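In this view, the complex is presented without one of its protein chains, the others remaining in place.
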Amino acid sequence: MMSARSRLSTATLLGLCKDPMLDIQKLKVVYGTGHLRVDAVKDVSFHVEAGAAYGLVGESGSGKSTVLRAICGLAPISAGQVFVDGKEVKEPRDKAFYRTVQMVFQDPYASLHPRHTVDRTLSEPLAIHGERDAEVRILQALREVGLGPSFRFRYPHQLSGGQRQRIAIARALILRPKVLLLDEPTSALDASVQAEILNLLDELRRKMGLTYILVSHDLAVVAHLCERLLVMRHGEGVEETTAVALRTGRASNAYTQELIEASRGFSRDTVKTASAAL
Amino acid sequence: MAGAPPLPQPSGLQAWLLSSEPASRWQARLGRGYLGWRAFTKNPLAVLGLAIVILLVLVAILAPLIAPYSPVAGGDLRTERLLPPSGTFWFGTDDQGRDIFSRVVYGSRITLWVVMLVAVIATPIGVMIGTVAGYHGGWIDTVLMRITDIFLAFPRLILALAFVAALGPGIENAIIAISITSWPPYARIARAETLTIRNSDFIAAVKLQGASTPRIIFGHVIPLCISSVIVRVTLDMAGIILTAAGLGFLGLGAQPPMPEWGAMVATGRNYLIDQWWVAAMPGLAIFVVSLGFNLLGDGLRDVLDPKAAK
Partner (left out) sequence: MTTPLLEVEDLRVRFHLRTGTVEAVRGVSFQLGRERLGIVGESGSGKSQTGRAILGLTPPPGEVTAKRLTFDGIDLLTASRRTLRHLRGGRISMVMQDPKYSLNPVMTIGEQIIEAYRAHAKSASRSEARDRALAMLEAVKMRNPARVFELYPHEVSGGMGQRAMIAMMLVTEPDLLIADEPTSALDVTVSMEVLRILDELVSERGMGLIFISHDLKLVSSFCDRVLVMYAGRVVEELEAKNLREAKHPYTQGLMRCLPTLADDVRPLPTLNRDPAWAL
């Protein structure tokens, strides 16, 4: 608990003396028109300081993933502004943007090309950006995510889920971005593997000074990785709060409180009389 | 040669190929190929198909060595005309006194030539149009697929007939005609595959690395849809051979005295009752090679495209 609190205060201090690394202002994402119109994200605003981790929490359809996808260009920015490192993001995004912002996807079984070896997957971003010494950097990237050189020429089907997610993280980090967008990076993994990936993400952030935005439905995961978070529902931000507040169960919003209750596991309190009959 | 260290395991080459920790790009690729080969050889009919196709290639390459007589020069019309199969003329002789076996052997060159050219012309057109349409969507997709539909609406042989009629008879024109009529199905397959690939996370990931559209299509989309196209092309080969033979039969493909199988069947038609071998031997060749390609295509589908096999 103490460590989380001190981390928070340093992040806040950093935020005071620096421009935010990421600033989202009144972001709207709209799909379709007429009666097919879906407002996936409605006027969501938040900002993240350099080196901080920010969580977006919510259930399916809350628009949390859409916010991430709008930042990186996989969803349209219908209105509002997105600033990355002080610069407003304009369509189409240039190569410099992709060097600054990278993403890790939810399902490691879907995010790696099934016919490409790890080597090919990792060398692709280097080739796109005309980087040299691919050899050295691929091996270094593998090392950073805790994999040895023996993984370099494997195909995805020769890797476990956790190893695949490590490769996906290595791919995202190989261009040395400043911001990493994490879309439910552990929800497709087993609990023990989730712990490994969370530890890795924690460590990488510290070492490389990365800024994270983590999307998750799991409050405990968000509280573990992030200092601040936004609870979303039906495309809107419901409450911005801190990990510390979550841990102490202080939530001003009823929905947030409901999520906190649910994350503690099943409670038989409401049906106690029924189960007593067993 | 691959720059990989020699095989450390006692079980040798196989262990090296199946290693779960390949040490080089080459080892990874070869290992993958080997697994496919093992799956392929589990199917005896597929191996038979492959054997027939290899035989076709070998016969075509070694035709001058295999064929005992000239395929075009006629024999003595008084003594060597329409002879039944025998030790001297294995498949008999035709109405010009030519050895049918030699003609069938040389005919394999024409068949192979047709098959290869059609594959080389039609497959890339189909794959390009299909992937570009599928990847871009929108009006590009609409325009490209309507063009495809137009070509698909024509019966192949009829359209080929029209083309040949316009360009003049001859094997080259027949090939062009067949190619033009065979790409639409490949474009459809490639498009369908691309649509499923387009929205996958690994394509999103490479987009987020700033990859250009051609890079994504060539490096990431095509390698995934090419296998089902290859299967389809192989299965289509039988039809292509038959179309080529059909054009030959109608006198619109290869011109005499070229030993094209379809044209040979056409000549044999006049003697079908009394001298059956004149038409039957080239007909048998068409049948065997078509069957070979079909079996090979089925086998390849099991290996390359497990979804369709079940």
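Chains: A and B, in written order; residue numbering restarts at 1 for each.
Criterion: contacts are C-beta pairs under 8 Å (C-beta built on N, C-alpha and C of every residue); 3 or more make two chains touch, one makes a residue touch a chain.
Nothing here was measured: the structure is a model prediction, and the numbers come from that model.
Asker: Who touches the missing chain here, A:Thr100, A:Thr121 or A:Gln194?
Answerer: In the complete complex, the chain left out is touched by residue A:Gln194.
Asker: In the full complex, which of A:Leu159, A:Ala172 or A:Leu259 touches the chain missing from this view?
Answerer: A:Leu259
Asker: Which listed residue (A:Met21, A:Val89, A:Val118 or A:Leu219) would be found touching the missing chain in the intact complex?
Answerer: Only one listed residue reaches the unshown chain, and that is A:Leu219.
Asker: Pick out the residues on chain A that sit against the missing chain.
Answerer: 1, 3-4, 59-60, 161, 190-196, 198-199, 202-203, 217, 219-221, 223-224, 246-247, 249, 258-260, 262-268, 270-271, 274-275, 277-278
What we mean here is this: only the chains that are shown with their structure count from here on.
Asker: So the centre of each chain is just the mean of its C-alpha atoms; given that, what is the distance between chain A and chain B in Å?
Answerer: 48
Asker: Which chain A residues qualify as touching chain B in the complex?
Answerer: It is residues 72-74, 93-95, 97-99, 101-103, 105-107, 110-117, 119, 124-125, 128-129, 150-151, 153-155, 158, 168, 171, 175 of chain A that touch chain B.
Asker: Sort out for me which residues of chain B touch chain A in the complex.
Answerer: It comes out as residues 20-25, 27-28, 32, 200-202, 204-212, 215, 219-220, 223-224.
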